[in-house]
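Data block below; observations after.
With one protein chain held back, the other chains of the complex are shown just where they sit.
Chain nomenclature is as follows: A and B, assigned in order of appearance, with residue numbering initiated at 1 for each chain independently.
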Amino acid sequence: MPLLIRKYCDIRKQRVVVDGKKVFGQEDDAAARLFLKSVYRHFRIDYPKFFKMDGLSKLGFLTAEILLGDPAPAQIHAPENGGIILTNASSSVDIDKKHFDTIKSREQYFPSPSNFVYTLPNIMAGEIAIRHGMKGENSVLISRQFDPELIVGITRLAFETESLTFCICGWVEMNDEHYESLLFLVGQDDGLSDGDKSREDIIFDPLNLMKRYKAVNEWKN
Amino acid sequence: MEELIQKLKEEIIEVLNLEEMEPGDIDSDAPLFGEGLGLDSIDALELIVLLEKNYGIKIEDPKDGRKIFFSVRTMAEYITEHQK
Partner (left out) sequence: MGRIVVTGMGIITAIGKDAGENYDALLNGRHGIGPVSLLDTRHRNEIPAGEIKLTNEELAALCGIGKPELYTRTALLGIIAAREAFETGIARYGINDHARTALVSSSTVGGMDKTEQHFYDFLSNNEYAHYVHTHYCSDSSIKICDYLGLRHMNVTISTACSSSVNAILFGAKLIRHGLADRVIAGGTDALSKFTLNGFNTLMILDREHCRPLDARRQGLNLGEGAAYIVLESEKTALKHHKEILCEISGYANANDAYHQTASSPDGYGPYLSMKEALDMSGLKPSQIDYINAHGTGTDNNDLTEGLAIDRIFAPRVPLVSSTKPFTGHTLAAAGVVETVFSILSIRNGIIFPNLNFSEKIAELSFEPVTELRRADINHVITNSFGFGGNDSSLVLSKY
């Protein structure tokens, strides 16, 4: 059975786009950390643990939150059976550098446990899993750039586990002030109407992923 | 002691990223863990680092943290007792 893109959310360059529509944006050139805080506030998310996360986890968390948010897609009735497949190039290098800073000096040597916790790219997947109670298959892979064939290939294999009913997959990358995330909510074709989306356009395949990636990158405010 | 308690509250908010809180929101005698602030094991470790970094006090066994970090006041008392 083919898989379909139920919804997608993109966060980059000071804007949030959902299913091709901009739902939030800022004009000023705010630092990444401040922009992400604005997104958190704008969507009235109530999850204080957000502030403990590193930049990468915040980015992934917010994108997933908006994806699974209000209105919640009809297919998400059993979050426990949801999977998470994420990819990026820089792993957790953003927080890695902060951890490194705390151990480089012999005198001022105060490594921070809460920093170190985030020095793995899959903690971001863990944060999403904790928030939404998703216990299905989850993985993080490293690729030099956004690779729709890899994402589609791995996600399709994840659905081999029959209990998996939906999956959040895509690309979440953060390195200093460069941040971009594009996540897709993918599910089986269960015959439910998807409103006015043409079915061909929402089939989960590399072409449709690349189309959306190009669109958000070429977006003119 | 009250000055130290106030200072500690500011430091706790900073190192634990308690973004939405002001020192006035933290009750000096209320439990830090479990209910209330909902701090977890990683937060406890951060407080251990805080004690060493800002007050020169080293805690070897994380299990001792339970008593020391019970509330802001117990933290302040411990610091007053042990600070070099």
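The definition used in the following text is that contacts are C-beta pairs under 8 Å (C-beta built on N, C-alpha and C of every residue); 3 or more make two chains touch, one makes a residue touch a chain.
Quantities reported herein were computed from a predicted structural model and do not represent experimental measurements.
> Hey, which of A:P121, A:P148 or A:G170 is the one touching the hidden chain?
A:P121
> Any idea which of A:K21, A:R44, A:R106 or A:K220 touches the chain not displayed?
Only one of A:K21, A:R44, A:R106 or A:K220 touches the chain omitted from view, namely A:R106.
> Which positions on subunit B touch the chain that was left off?
40-42, 45, 48-49, 62
> List every residue of subunit A that touches the chain not included in the displayed model.
Within subunit A, the residues touching the omitted chain are 84, 89-91, 93, 96, 99-100, 103-104, 106, 109, 111-113, 116-127, 129-130, 132-144, 150, 153-154, 157, 160-161, 163.
Please note the rule applied: only the chains that are shown with their structure count from here on.
> Roughly how far is subunit A from subunit B, going centre to centre by Cα mean, in whole Å?
33
> Under the definition above, what is the set of subunit A residues touching subunit B in their complex?
37, 48, 51-52, 110-114, 117
> Over in the complex, which subunit B residues touch subunit A? Could you list them?
Those residues of subunit B that touch subunit A are 15-20, 38, 42-43, 45-46, 49, 52-53.
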